[in-house]
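All protein chains but one are shown in place.
So that you can tell them apart, the chains are marked A, B and C in the order they are listed, and the count of residues begins at 1 in each.
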Amino acid sequence: MRAELAKLSFEPGVAKPDPLLVVDGVTRAFGGLVAVHVEHLEIERGAITALIGPNGAGKSTLFNVVSGFDRADSGSWTFDGAPVTGRSAHRVARRGLVRTFQLTKTLSRLSVLENMLLAANGQRGERLGLALLPPVWLRQEREIKRRADELLDRFRLSRMRDEYAGTLSGGQRKLLEMARALMVRPTMVMLDEPMAGVNPALTQSLLSHITDLRDEGMTVCFVEHDMDVVMGISDWVVCMAEGEVVAEGPPHAVAKNPAVIDAYLGKQHDEPGTEPDHE
Amino acid sequence: MSEQDEQALLVAERVFAGYVPGVDVLCGCGLLLGPRELVGVIGPNGAGKSTLVKAIFGLLRIRSGMVTFKGKDVTNLPAHTLVSRGIGYVPQRQNVFPTLTVEENLRMGTYLRPKEFSRRVATVEELFPVLAQRRAQKANSMSGGERQMLGMGRALMMEPEVLLLDEPSAGLSPRFQDQVFERVKEINASGVAILMVEQNARRCLQICHRGYVLDQGGNAYTGTGTELLHDDKVIELYLGTLARAR
Amino acid sequence: MRVPFVLATALTQGDAVPQGPGFLDRALQALVDGIQFGAIIAITAVGLSLIFGTTHLINFAHGELVTIGAVMAFFLNVGAGGPGWHLIPSAIVAIVIGALLGGLIERGLWRPLRNRGTGLINLFIITIGLSLLLRHVVLVFFGTRPQSYREYDIQQALDLGPVGITPRDLIIVVLSVLVLLGVAFMLQRTRIGTAIRALSSNPDLAEASGIDVDRVVLVVWMLGGGLAALGGVFFGLTEIITWDMGFRLLLLMFAGIILGGLGSAYGAMVGSFVIGIVAQMSSLWFPVDLQNAWALLALIVVLLIRPQGILGQRERVG
């Protein structure tokens, strides 16, 4: 995967060999502020793509637009070859594009296990008529439970299985949300700051989860601020600043890209008037 | 530094605070701000920069620790009391009253001393000429940069001794960012001590006298702007291996 | 001289044209009645809207503030054991009592609950409890019998071309409009009014600007209580005083507020007039006892056709 991507030219909007998500001319403005203006962006299938950039670069807004949680002012995007422009959030999710949230959305007054069970798709018991006939869905429910327990185990949440999700710590919520997204069996997961608030001990296991997902064939796109994380696991890095994609490429190439450094630390200004003055 | 310690205007010591019960975002943060000083607080996202400013300004309950202003304990006092004591604050995003006109926004700045309005408005409009041109315009029709100017203008209406700025350059185009930093310097030059939280570390440190680098809710480094600007450890904190790869 | 003439024309018209006045004349009359009804709704709805704007509380007990205003004025005016004052001083005292009651409820109930961090939905249900409580306390003291004020009860209509309006109703409309203009002036031009709008616009920044939010909210409640009491007196004058008059008006207030855009005081004013006019004009085609039903239906229709416009912009997620 990395080898194939390494052959591309490292510039914004470059075409990928096998793109899963293709974004074209998407803009979104709030009031006078243009939060997102992405000319063209392709997310490669089966790879881990990191979306980086300073605060207010429009990463989350792009996530929201693509996942159907916000509307775009213009533009179109396709997922897995199908147009999903303007589709409502649950339809996008059903197509296999599942996202998590920067501020976790755990279901407080449901148990951790129930949070997991909710996420499984194609549940017969979720239909009102069939819900009344437990024999119809109990077997499926057992299967889902087994899967949920596996994931909880993998994410080290088994101990909290029967607690209210509202009692989890911030980091545990992040883990639960990620595990929950996997219950949907998505083609692609979009993780909005998956490491924020997770303690360093858990970060390592979370990282290995993400690479495992890729190795299992899933496409991962995540917003992250921790550069060690980004450099460590990404196959491809997309850097946004002021709503636009300013750089793309493999981690090592992006790390050398002056546009990225500028985006992060602010552009260097060396005109005489701005020298710091000290007493 | 010790001299500054004694005559510091604003001091925060070992502050613990957070939004969710049981989860502290700030774990023992502290800083001090001397008279007429311009101090920057930088650090990676999620380090607790904005949270620190909110806690100092009474918008978020401090669980333990202390904030003093001019030697008096002001921990957990309501924001409006701090305003009357001489602290101004410009929040990060929602920094204006969108449905009010520019003039009304400024009027709200002198809410506690309405008689001062005409005198102060002249000063503020001199600093931000754009506000004078747009007096009757609603704030929600202004651009992000203009809003930031209005937000600062509003906070300056009370003639504060200390101004707290929460990421003044966030979401602004580079041209406006330059303008904002220019204004921050001017405000500081006029005698107002400024504590500025910034995302744009380089620009921030270029104009600051001193800086604090926050990491995971505690202070990581402190030093003068130039020191920090050239400190590899700071760059590493931001960019991690990205910096090392350089 | 004019009054007998009206009667005479009515009689002759009645003899000559059995259908009564033409459609246009009836429509104009309904419009005038609608404006008058709308003015009363508007006076009461503005306070409700300001309370929502500043605290996000849906105050279901607002109707009771209207009733209490009307009943207080009644007690001072003609109540057994009351002082038997003229209606005008009675009304003024009732307004003061309404303002104090509004302030008392805010200070004694809502502020402590807000400080405890009680959720908005719980607060909403508490207002329903308060509404039940106040309404039935009024019922115990006032009784179920509808009553009228001693003054300005029965009047001859002035003949203004095709429409007629009693001097009392004309004065009510004029006074209502003046009061609404006064409220608008206060909101637009005074320090406290600007602070109220600032608080509705951005509560955190209001606090950060040095505005004592609790005090501003107290003022809003007192204003809301006073306006509700005034509206109650007007409503009692134009129709009749009953123990549940405010509750009957409450849904129309909400209809006006939602029609004009939740949280905007001027929207509430405009919306209330629309509701009043819809109610009265509906009787041109439909039975009079369905007036309020049509007005409420207008609310549902608005929710159906432009909910997004009323809600304003969708909020950002994540």
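Quick notes
Heads up, the rule we're going with is that a residue touches a chain if its C-beta (ideal position, glycine included) is under 8 Å from a C-beta of that chain, and two chains touch if they have at least 3 such contacts.
The rule is short, and it goes like this: contacts and distances are computed from a predicted model.
Missing chain, UniProt protein name: "Branched-chain amino acid ABC transporter permease", from among "Nitrogen regulatory protein P-II", "Monovalent cation/H(+) antiporter subunit G", "Formate dehydrogenase subunit gamma" or "Branched-chain amino acid ABC transporter permease". Taking the complete complex into account, the chain left out of view touches A, C. When the omitted chain is restored, the residue from A:6, A:29 or A:107 that touches it is A:107.
Contact with the omitted chain, checked across A:3, A:82 or A:132, is made by A:132.
Per the touch definition above, the residue from C:124, C:152 or C:266 contacting the chain not shown is C:124. In the full complex, subunit A makes contact with the omitted chain through residues 67-69, 88-91, 93-94, 98-101, 105-110, 114-115, 117-119, 121, 123-128, 131-132, 134, 137, 141, 164, 166-167, 180-181, 183-184. Counting over the whole complex, subunit C has residues 58, 113, 118-122, 124-126, 128-137, 139-140, 251, 254-255, 258, 262, 286-287, 289-290, 292-293, 296-297, 299-300, 303-304, 307, 311, 317 touching the chain that is not drawn.
By definition in this document, only the chains that are shown with their structure count from here on.
Every chain gets a centre from its CA atoms, and the centre nearest the mean of all protein CA atoms is that of B.
In terms of their C-alpha centroids, the spacing between subunit B and subunit C amounts to 44 Å. If each chain is reduced to the centroid of its CA atoms, subunit A and subunit B end up 31 Å from each other. Residue ranges on subunit A touching subunit B, taken from their complex, read 31-33, 35, 54-56, 169-170, 193, 196-197, 225-232, 242, 251-252, 254-256, 260-261, 264-269, 274-276, 278-279.
Put simply, subunit B touches subunit A in their complex at residues 20, 22-23, 44-46, 98, 140-144, 167, 169-171, 173-174, 177-178, 181-182, 199-209, 224-226, 235, 238-243, 245-246. Within the complex, the subunit B residues that touch subunit C are 57, 59, 78-80, 83-84, 89, 91, 94-100, 104, 107-109, 111-112, 114, 154-155, 158.
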